[in-house]
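The other protein chains are all here in position, but one chain of the complex has been omitted.
So, chain A:
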Amino acid sequence: MDIDDILREVDPTFHAVPQEKRNLQELTRAWIAERSAPELLPWPADGLFERVNDSIKRQIEKVEEMTGDMDPKTNFALIVIQTELERFKYLVRSYVRARISKIDRHTLHYLSTDALRARLSEMELAYATRHQALLHNHYLSSFLSSFPSALQNLNDSAGINMVETPDLESAVFIRLLKDTLVEGRGVDSDGAMDGRESDIVILRWADAKTLVENGSAELV
């Protein structure tokens, strides 16, 4: 340890959360939120996934580098890194698949307006558009093409709207990140409470959404 290390240790910025760890935290949060929310949440805009992919790539390279080494010490470190790597991969995979499953279920809904389309990443948008085209083609070739032309649409809105939408009224658990007023609509009557930080509340997603979006609460 030389003087630089000592200086660095007393430097407050050194103890700030390192980037790698922040990535992990953000990823974990995005993953939990995506899995609990009944509708598709916006794709993280700040390049989180580029960062995560980069660090995964770096880790893989490191693993390859260390593999040749038979020293038990590196071997142990190798196992730790690989375990970490598997977990990272799992988080990303599970997150991406949770999104895909939501997109697949309500493709037309997410493609219907620009605001909704903006929630998808470019890759997802391409996937969703193509998938919908495939489905429509499949319907057409299976039966729809022999229908009267007035009935060939997939988005009739007479009567019950054909485009299914996610159920925004389903219940979610949220943890409050700061003291705030929580309002929720009930079946018989509406309720409101003064929430304290770290309270955990269950309420309809439609009511929780604003709290989550302005950062007063997170999904759990």
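Basically, contacts are C-beta pairs under 8 Å (C-beta built on N, C-alpha and C of every residue); 3 or more make two chains touch, one makes a residue touch a chain; residues count from 1.
The definition used in the following text is that contacts and distances are computed from a predicted model.
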Statement: Answering from "NEDD8-activating enzyme E1 regulatory subunit", "DNA replication complex GINS protein PSF1", "Exosome complex component RRP41" or "Signal peptidase complex subunit 1": the UniProt protein name of the missing subunit is "DNA replication complex GINS protein PSF1"
Task: Would you mind spotting which of A:T113, A:S142, A:S189 or A:N214 touches the chain that isn't drawn?
output: A:S142
- prompt: Which positions on chain A touch the chain that was left off?
  reply: 53, 56-57, 60, 63-64, 67, 79, 82-83, 86-87, 89-90, 92-94, 96-97, 104, 123, 126-127, 130-131, 134-135, 137-139, 141-144, 146-148, 151, 154, 156, 158-159, 162
